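Rather than the whole complex, this shows some of its chains in their spots.
Each chain carries a letter (A, B, C and D) given by its place in the written order, and its residues are counted from 1.
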């Protein structure tokens, strides 16, 4: 056998930068990095000179100055004396509220439609197909505009609810009336819903940086407690099942535990509803949900639900028919089969694309501008930008916030994904 | 042997169909009734409105009078007269009316340019599509006020293509390659030499690459080619254009991009962005798959950034911020700026889609390519990408559909998209103030037809590619 | 490169306009722009090129208008923008004139039975976003210690739609805009504009900060139109006047021979203002043709009458 | 190997259609307790359909199927009863990929038979030992080879302590070396006296353990006989043709 001789040490040649696998990738990367750095510095220097030319400076000080405008839907304390920063948060909360509600509703609707699309019922299957195709192939913007128009054109004006003296005398009914036992009024400017009021106020404690409303805290605590007890009940049921094979009936216990304490607390605090009432121009009392919000929510929900329906359908269809047959053959009932066999598997297929739909929905809330919904885009990227003329700062800040939201959502997605991978060889 | 028997009555005919499809079990029966109720209420709500449609009127109030006159007090009816009066704005925006043939021609030729890509290797379908294009152009060009010479020229060209499709279909790809320049020239007009000289830049790039690749290897020669092309575009392009234009002027009337609007704008933005986003998306996907850390990080950063922010903020970047990032006093067309941002947006989404396709390829394919001595770029081009792209076709097409729908968002930066921009203009007109359902329905229907068509085509493609190989 | 040079080199003027405000600036079915603001642009174009058609209009939204101007996308912004100190200083813009003195008002339906804006407590009010009206509105209600529910909308036609549908009790915007809207409503007599004018809204052309010469050109083109009205020079008679006038100021304005070269000192041809007047007419004509009484908009001159007739429009001497 | 006289499955005058297509034609057969029956026949002859009718994975339209004294009708209770008496092993195993082997085996006993978990796990381990893969109990199906998966599928069925086992081509998706593992398991089961109906083309298996071989063609039972007779003296021409193909293979 031949004996290997020592490899002579190679001296470094310039051509090795390109032809040697060890250096080649480093060369390319340094080259790319250099280009990138050049590009970025070019952008920055342009920006600096442009700012100079326009006599502007780059700072975020304006965020602390008075906003001066009003926002129709402010879920955190806000008035036109608040700062632009507060306005930003009002917008952010508005964005998140629509996004969150939209995700929940779109998921519910999407799952229902996806399942119905698979239904053996010919008519329903066709209807759902029409629904899905219609929403998937027409721009979201159109649905937003359309639902806004529908809401504001087909609903009565507040004064249609008014009963004038003559009408009362003549025993005539007003042109419009409230719904749900006279608690909800849908007018062409919004939906007035009752708001909860308490006879007993628990007050609030000031923690310095923020004040905590004790009533809300009490509710949170009670609900958390109920949920915890309910979980104990279920755990006990499971333990019993494991020990004896018999699963005790728990649904009434759960109901009791979940709703009993909350009801008790409400009664204790003297909860009652403040029903909206027609006063002056508008309904007063209760909570006004503006149509810009409702329209945006409806359109986002319907639009995203069409996509979710497709995801759900694909997820369920991805599960081999053999799985349910095997379950049936073992004597499992269809309901159990769904719960124990089909859903756990389908969810793994469904969840990743579902989350990216959530991501899309969240980003699409920015179209609220079409119906003048004052979300982040409407406050920070709209009125604030307009009144202060700080487009560079406002836009960058806005992108950063959207980016953060998206990254958080996708981080959660990845976490979930890696935790549910089916093990394979 | 027993002969086969017909199934019992319960297994046959309408009864069985109804029983199985509509009334199997109480739950299904409820669903069916609910479905019928939904259809009924939709029909009763909308039917009178449709039936009372008015097709000719001068203004909305006239429409309403006609409806009241024909259908009685309080009746509602659609006022399609508005579409009849203003349809050209929904389709073309403010594009000069005597030049409508130019976008029509550009759009028709788009299909001729796509044909060899869509129906690679299928002579019959290819000819059918080309024939259809010729037919459609023949009937639309004249009403769109095209000069007769143009019509004749176009027909001759298409006839040539159809002939070529029988012999050397691959040659048609050359038309595909020059189409972008042709389209640009048709739409924006101006001297023909502008696009021609600009396209020569690509010739320079390709020529340099081919000349050098033997000596310097693909990467270096590609970089050199790009650099030379850049030099061409930055320094040679403009003077050369002026010189040639001085010698042989040949121009179409210039159209400014602020005259673009309606579906012309949507399609221009959509098609351009789709065309350019595909190669960028591929590069980004390859970069993201690369094992070079810096390249990978940059690509991931770019993709995640673009995907993390709403398109509307990118559009605002185009209209508000790009001016900050570019050297002082550079100023270019807002449509172009929007197209650039939309392209980057689509590219990031495509990159993710294509990455999925790349990841789905078995490692063996890479190894086999390596073992045969193919270098990285050849392996990608010949082995990996054709397969990865094929796998991702459905996802790519749905990205395209999404992109096309998203072109409506340009309304927010003051461009005249068909949905909000044109509608708003029309409604600013005193005659049509107060109209809202009709434009939405009209525009929505057109979007639906286009997007639905695209999704059906992708299904067809998927099926076709499957039967091809297995 | 100064703006004037850039415009000349380009061969056309680029004006930032509204996306569509009837009477002030809106394209018609063929894409031709017309309106009160639009005519001022045409006058500037005529002053520079001698041709009022060498102008391109770029529609801008409330949000994009100032950026478009700052970045040089448009040379001149004539889009009913209110002159405020913050816009003048922080945005680095120059307001060069006031071509329309306006004030913010309210419109309500007659049957609401409201006669003063102070009775609007609890009302829902439609406002266009991206304007100074939002701030004025907030200030007004705060001062009077009453509350309101704002409904922000993106543009005038949408605001009107909402108002007509009853989605808001009152619509607030510049009084001129209100009048214009009211004029186009099918049932104009059912709507009233309330007497309160809650703000001063001087609207005028805007240019970039830092190019005073360009500002001067726009400003003096505008003044030339005013002087023309003062002196009775109209689109129709401008050539005739040029031949026969003995008024020294008119001679200087029209750039007649041996009257000096004042227009040229601005960098314009000597007959610049003659061309401008010939292209669009004098201020009064523009007003009357686009928004004045007799048009659908039907606005009275009011504050915008010449100073000689008790209004505020007053041009410095042309000498 | 004992075959009692008790009837386990009784099928009489059964017909089934898929739409217009008559898949099973006038099937009559009786299976006694402890009998081991192999069903064979060309592809598409309705073997799988027959087997699947027995635990009502498919519905029949005419005739009667009585399993262990319970008639299969639309009555859900009867169906449940039959299904918990009858175990089934599929060609493609159909294990639940999201559950471990042990969970696969204990799922049905816990939820259907309501057996305590501990006990169910003990039973499961017992049967897993029987099919010789107790050490895989905590792995997931995706981590096992095909032969091992099929043995798990058998164990899973056994855990329900069925009185009848149905097999639908249990070995045809397996590599040759794995077939033996599975057949060994089945033979062992047969030796313990389990009533078995098995669709298979493994003629070796048929000869070794079957009491009776049923030959189907075009939805009919063409011939049934003892294995020896069946292979050596097929009566019908159809059978002869089929056997010549199978054995020549």
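Simple rule for what comes next: a contact is a pair of C-beta atoms (placed from the backbone, for glycine too) under 8 Å apart; a residue touches a chain by one contact, two chains touch by 3 or more.
This is a predicted model, so every value here is computed, not measured.
Formula of protein chain copies in the complete complex, based on this structure file: A x1, B x1, C x1, D x2.
Keep this in mind: only the chains that are shown with their structure count from here on.
Chain C and chain D have Cα centroids separated by 89 Å. In this assembly, the C-alpha centroid of chain B lies 56 Å from the C-alpha centroid of chain D. Distance between chain A and chain B, defined via averaged C-alpha coordinates, is recorded as 30 Å.
Residues of chain A in contact with at least two other chains: 53, 153, 369-370, 391. Pairs of chains in mutual contact: A-B, A-C, A-D, B-C, B-D. Taken together, the chain D residues at the contact with chain A in this complex read 55, 57, 80, 83-84, 86-88, 90, 92, 94-98, 107-108, 110-120, 139-140, 142-144, 156-157, 160. Chain C contributes residues 1, 19-22, 26-31, 56-61, 63-64, 67-68, 70-73, 155-158, 160-161, 164, 184, 186, 296 to its touches with chain B in the complex.
Of all residues in chain C, those touching chain A in their complex are 62-63, 66-67, 70, 87, 90-92, 112, 120-124, 129-131, 134-135, 137-139, 142, 148-154, 162, 165-169, 209-210.
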